[in-house]
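Left out: one protein chain. Kept in place: all the others.
Naming follows writing order (A and B), and every chain is counted from residue 1.
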Amino acid sequence: MSRKPKQPGISRRGLIGAAGAGAVLAVSPFRINLARAQEAPIRIGFPVPLTGPYGTEAQDQVNCAQLAIAEFNAGGGLNGRKAELVVRDDKLNPGEGATRALELIENEKVNFIVGSLSASVQLAVNNVTKERGIIYNSISQSDAINEAADFSKFTFHEAMTPHLTAGAVGRYVFPKFGKKVAFLTADYAYGHEMVRGFKKAGEAFGIEPLEDIRHPLATTDFSTLLPRIQAMKPDVLIISNFGRDQQIALKQATDFGLKKSIQIVAPILLYTGRQAAGAQAFQGVIGGTSYYWGVGDQVASAKALNEAFGKLYANKYPSDYGAMGYAGVRTLLEASKAAGSVETDKVIAAMEALKYDYYKGPQYYRKCDHQSVQSVFIIQSKAQGQRNPSDVFEVISTEAPNEANLRTCDELGHKA
Amino acid sequence: MNQASQATLARARDANLDWRELATRYRVLLVSAFLLAFPLVMPFTALAINILIYGLYALGFNLLFGYLGLLSFGHAALLGAGAYFCGIAIVHFGMPWFAAIAIGVLGGVITAAAIGALATRTRGIYFAMVTLALSQCVYYLFYQAVDWTGGENGLRGINVREIGIFGISFDFINPMTRYYVVAGFVILALIVLSRILASPFGAVIEAVRENEERARASGYNVTLVRLITFILSGAFCGLAGALYALQLSTVPIEIMHYETSGLAVMMCLLGGMGTFFGPFVGAAVFLMLENLVSLWTVHWQLIVGAVFMICVLFFPRGIWGTLTMRGKS
Partner (left out) sequence: MAGLTLDLIALQLFTGVALGAVYVLLAIGLSLIFGMLTVVNFAHGAFYMLGAYAGLFLMTQGVNFWVCLLLVPLLVGGIGLAVERVLIRPLYGRGIDYPLLLTFGLSYVIVELVRIGFGKTGYPVDTPELLQGAVDIGVGYFPLYRLFVIGATAVILFGLWLFLERTSFGLIIRAGARDPEIIRVLGVNVRRVWLVVFGLGTGIAALAGLLAAPLQGVIPEMGGPVLAEAFVVTVVGGMGSLLGAVLAGLLVGIVVSITSLFAPEMAKVSIFALMAVVLLVRPQGFFGRAGLMS
């Protein structure tokens, strides 16, 4: 299935033929349409949750995506054809996400869609795009999007999966801090998938999983759960929740003195979350991340991204989710370049062939589920020795990209 | 007075018939004509469809709030049940789209019957709170039934590519097809509502709202009237939910969140409660405002909240209510 460019009625040849009429059209309202047709920019829809609690991350995603667009355009685009980003607010709501995806496809006539931050919005957008044959590159974590039921050949997943993230963190933590592992988990897919990943990785180390205590989403008080965790006397407590849930849980676990005898671990430590909750709550906590600017000390492409971002946005650093926005947009643009076209099938083939290193070391999309195979960074929150206010984590380990750390194509239900 | 002068008088009276009365007389026809042209003036089709769906949802709510005077904070459960029932019928049972919509309506009816049976025993502010509490319980039920509903990830895969109407197959991916199918159901719902309001039962609803004691004294079972109205309201909301599922091809759990219940109240009040077109006007104004302002600033909630407050303070009859009442009182 192929996607038509923005102005399907007007071809390049038609334009030349119409050149004589140009003088007339130049003064008419049609002028604008024609001018746009000539350039026919590559349009990338970008729904992210600009309003709501993750507004900061979402704005960072937009900033990073704009950087990728600016670089592409500065480099001459696709044979002179420029790209543009069509940003929409998904309000962190899957219904709004699906509506925006429909708007982007039906009325904005975008070529590709990149975006989302919440797993459920991502799945809703994917459901819309795959039905309409539009390539979607998701930049939010989810295990479900790789599974055969949700996946389609139009689906790409630039973000890590919970299985990969939790596995990497587990493989680092379990040999070092002990075998008795307790879980505190947000009661939704993200949390469950993380716990599954930790338990799977733990099998190799013979861990003894204690209870998995599940709390409702958006819990503001964990005090009722903490005494029970204390009573279990675990070596490691894995807190699998996100955003504000994570900040409050870590804060209250600190208040209850859990850190004295227990190593606290989170699958993902959010850069902006750490800044919001402060050093005390996160102190000593170990977790994973897809990106942290400090990686720039070891990885050349990360350093380059930091510098380019800092130049454009007043010396700030790109956040984890922001950097994924950069990669999500850039992969599609580079693939279009390689394909020499924005035609869907050609771009898919080019994406599948892509070996890239844009911000965190080498990556590529696995054939069966279009999952980006990538490295995972293990980080620990700093309390002292900060170089600057952004210097909040220490990169303590890097797990190299390896397909073996993903769920197998078979497990996901993809027939070979 | 002779016959001729009487005829003249009648004609004069006809001429005096203002647009409001005409609008009321031909309301279904008027709305149908408007709906046909509506998507042409909208910024994008998905918004036009959303306005229809939320308008229908607000209409179902209005039947209870505007006509019967019961403020419910649990209508999200009715909308959500309609959407989930329809979605599950398609995803898990492979039902045709038409049957799935019927199942969606049934979902709204069943949920309304369950919530209503308990809630109609209470009154006033307690009714609002009981409906809120029960709808939260329904939310939780659907949230936990992950195998059926997809839980927090939402129910995906309600993908209807084409639909057959009287043997002719239409491309359901095409936004205009979707719009006109939805519009068709909305018109159907308007006709049904119009009939209900004009029926003897409609008169009973009004009697209960105006004076509960007198209605009871007149021999009406007030609790039963409330329950039946609640269930009818559930049928409209269930239909809206089913259309929602077909339009977005997913059902997010957020549809059952209490904020969705608040949305019905907002739209209904904005448009004019207890008026026939109010809910649609409210839905249209609210969604267009939200769309417009959120393209311009991320602080759209400030504007929406302020507009809402202004409406409460200065236009308590809502937009449609204010338009139609001016000069009458």
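The rule is short, and it goes like this: a residue touches a chain if its C-beta (ideal position, glycine included) is under 8 Å from a C-beta of that chain, and two chains touch if they have at least 3 such contacts.
Only a predicted model underlies this, so the values are computations on that prediction, with no experimental measurement involved.
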Shown chains touched by the missing chain?
A, B
Out of A:99, A:247 or A:290, which residue would touch the omitted chain in the full complex?
A:247
Touching the hidden chain, out of B:50, B:111 or B:136, is B:136
Residue among A:73, A:107, A:152 or A:219 that touches the chain left out of view
A:219
Which of A:70, A:86 or A:232 touches the chain that is not shown?
A:232
List the subunit B residues touching the unshown chain?
71, 118, 121-126, 129-130, 132-134, 136-137, 139-140, 144, 258, 262, 265-266, 269, 299, 301-302, 304-309, 312-313, 316
Could I get the residues of subunit A that touch the absent chain, sorted low to high?
51-53, 55-56, 187, 211, 213-216, 218-221, 223-225, 227-228, 230-232, 244, 247-248, 251-252, 255-257, 272, 275-278, 280-281
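Just so it is clear, only the chains that are shown with their structure count from here on.
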Once you find the CA centre of subunit A and the CA centre of subunit B, what distance in Å lies between them?
37
Which of the residues in subunit A end up touching subunit B in this complex?
50-51, 55, 89, 91, 93-95, 98-99, 102-103, 106-108, 119-120, 123-124, 126-128, 131-132, 142, 144, 149-150, 188-190, 217
Interface with subunit A, subunit B side, in the complex: residues 43-47, 50, 151-154, 156-157, 159, 161, 173, 175, 244, 248-250, 252-255, 294, 298-301
